[in-house]
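With one protein chain removed, the remaining protein chains of the complex are shown where they sit.
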Amino acid sequence: MSTGNMNLTLKVWRQKNNAAKGAFVTYKAEGISPDMSFLEMLDVVNEGLILKGEEPIQFDHDCREGICGMCSLYINGHPHGPKQGITTCQLHMRTFHDGEIIVIEPWRAAAFPIVRDLAVDRSAFDRIQQAGGFVSVNTGVTVDANEIPIPKVIADEAFNSATCIGCGACVAACKNASAMLFVSAKVSQLGMLPQGQPERYSRVQAMVAQMDAEGFGSCTNTGACEAECPKEIKMTNISRMNNDFFSAKLFRAEVIHEHASGE
Amino acid sequence: MSEFKQTFNSSLGKKLIMALTGLFLCTFLIVHLGGNLQLFSNDGGYSFNVYANFLTHFPPIEVVAYLLYLSILVHAVYALVLTIHNRKARPVGYASVSKSKVTWASKNMGLLGSILFLFIVIHMSDFWYNYKYTHSVGYKEYRTDLATGKTTWVDFTPSTTDFEKSVSVVNDVEIVRVKDLHAKVAQSFSNIYYDVIYVLAMCVLSFHLMHGFQSAFRTFGWVHKKYTPIVSFIGTWVFGVIIPLGFAAMPIFYYLQTIIK
Partner (left out) sequence: MSLNAKIPEGPLAEKWSKHKFNLKLVNPANKRKYDVIVVGTGLAGASAAASLAELGYNVKAFCFQDSPRRAHSIAAQGGINAAKNYQNDGDSVYRLFYDTIKGGDYRAREGNVYRLAEVSVNIIDQCVAQGVPFAREYGGLLDNRSFGGSQVSRTFYARGQTGQQLLLGAYSALNRQINLGKVKMYTRTEMLDVVVIDGHAKGIVTRNLTTGAIDTHAAHAVLLCTGGYGNVFYLSTNAMGSNVTAAWRAHKRGAFFANPCFTQIHPTCIPVTGDHQSKLTLMSESLRNDGRVWAPKTAEIAEQLRKGQIKASQVKEEDRDYFLERKYPSFGNLVPRDVASRNAKEVVDEKRGVGGSGIAVFLDFADAIHRLGKEAVSAKYGNLFDMYYQITDEDPYTQPMRIYPAVHYTMGGLWVDYNLSTTVPGLYALGECNFSDHGANRLGASALMQGLADGYFVIPYTLGDYLATIGPKPVDVNHPAFAQTKQDTINYINKLLALKGTKTVDQYHRELGLIMWEYCGMARTAEGLTKAKGLIRALREDFWKNVIVVGENEEVNSSLEKAGRVADFLELGELMVDDAQMRKESCGGHFRLESQTPEGEALRDDDDFAFVAAWEFKAENEPETLHKEVLDFEFVHLTQRSYK
C-alpha cells in the first residue's frame, strides 16, 4: 500500500504492560515515502504486524497535527525526534535517510510508568494541574470580559506559557526527569494574568508540592527542556515559578494554608 | 519551624540551598583571590604571611570561615541528595544518546563538583591543616626599618611550638615574627605534578562556575530582561574566566620562578 522507496530499520521498545519486562525488537520498515509522517510510517509497520497476526506496536497519538500532546516518542535520542519545535506526529520521514537505523523508546521517568510499548501514563501531569492549575471561578460570572484590560505584552507572554500541550517532552529530555517546565508554564500563565492573582501564591505551593509527590527530579537549569519543547516554552517560566514559590514560602506573611481537598 | 522544614525539604527548597551556598562560596572566591594576589608581591612572603595569620586569628573572620566550611559541606551533601533523588526519577535510562543541545558543564555539575570537592580536601589539608594543626610550617622574622621602610627577613625558630605571631618595635625597627605559609606555598608550587593538579582543578572550577553562578540566579527566580545579561556576563567572565585564571596563575608563577632560579 505504501508508495515510497525508503527502507529503514527500527529498534522499538516493546513491553506488554507495566509489570512485564521490556526489550528492544528490530523491525524493517520498507517502501516508506518521505512524505509520510513518522506515525504513518509506524502505521505501515503495524499493518504488516497485524497481517502476520502479531500485536501492533502501541504508541499514543490522537490529533496528528501537533496540538493534543498525546504523541510521545523518544526517537534517536530526542523526544519528538531530531527536529526542533515539533511533535512526533509532525515529524516527516524526509528527515531521515534511506537505510537509517531508528531507535524508538518511550518517555523514561519514574513518574511516567509504561502502559504498553511506547505509551506511558502521564496522569501525574493531570494531578499536578488538579492541585491548583486553575482560577477558582464558577460558571456564570457576570463580569464583562472587557472589564479587565490586560496589557498586550502581558497577555502575549501569558499566552506563550499557555501554549504548553502537556506532552511531557520536557520530562523526557531532562537528565533529571524534572517536570519544572511543565509546571512552571501553568504557574506563569496564571501568575501573570490579573485573573490568577488571588490564588497566585497558594497555587504555586500546591502545584510544586504535587510535583514533588509525583517523583519527578529537580531542576538543574540545564535547559534540555527548553531545547526539546515542541512548543518552545522558555525556561524563564521556571524562574518565575521559583520566584513566586520562594516569595510565598519565605516572605509572605499571610497564613499559608493547604489547598482545600474536599468540602 | 515546620514551614521552613517543609520549604527546604521541597525540591525547590533544596535547590535554594544549593544556590545560596554556591553563591556564598563564589563571594569567598573573590576574597580568597584578592588575598592570594599577595603571593605575587616580592616581599619574601611578608604581606601574605601576615594576611594568613590575620585570616586565622581575627574572630569575625573565623566565624565566616566556619560558615564557609559548612557551606562547602552543605553544598556537597545537598548535591548528593539531589543527585540520588534525580537518579531515582529516571530508573531506566535511554538506549540512544544524542548530540546534546545543552552545555556540557550544565549536565556534569555533579562530576565537576566532586572533582572540586576532592581538590578542596587536598588543598586544605596541604595548607590550612598544616598551617593550623601541625608544626610542619616554619617561621620567618621580618625586620622593617621604619625610617627607610626597607624590609629584610630571616628564618626564625620560636621557643615554643604554639607560637603564632609577635610584633615588636626595637630602635625604630619593626620586628614581625610569623608562621611562614609562604614558604610552604612556594615549596608546594615548585612541584610540577602539584601544579598540574591545581591548573586542572581551576579548569574544573571554571566550568562549574560558568553554569553554577548563572544557575543560582535562575533558581532564585531572578530573571530580568535587563539584569540577566549582566549576571550572565559576570558568570562567564568573572567567575568562568578571571577567577580561575587568577588562581591558576599562582602555581604557574611559582613554578616559573623555580625554573628561573
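By written order: A and B. Residues from 1 in each chain.
Going forward, a contact is a pair of C-beta atoms (placed from the backbone, for glycine too) under 8 Å apart; a residue touches a chain by one contact, two chains touch by 3 or more.
Quick caveat, the model's predicted, so the values are computed rather than measured.
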For the chain not depicted, the shown chains it touches: A
Contact partner of the left-out chain, one of A:Val25, A:Ile101, A:Ile148 or A:Ala213: A:Ile148
Hidden partner chain, residues of subunit A it touches: 1-4, 16-17, 33, 35-37, 39-41, 43-44, 47, 50-51, 53-56, 58, 60-70, 85-86, 90, 92, 94, 115-116, 119, 121-123, 125-126, 129-146, 148-152, 155-156, 158-159, 162-163, 165-166, 189-190, 193, 195-196, 259-263
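We adopt the following convention: only the chains that are shown with their structure count from here on.
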Parts of subunit B lying in touch with subunit A, wherever the complex brings them together: 3, 6-7, 10-16, 82, 85-86, 88-103, 106-107, 109, 211, 214-215, 218-223
Interfacial residue positions of subunit A with respect to subunit B in the complex: 11, 13, 24, 74, 76-78, 82, 103, 105, 108-111, 175-178, 208-209, 211-212, 215-224, 227-228, 235-236, 238-246, 249-250, 256
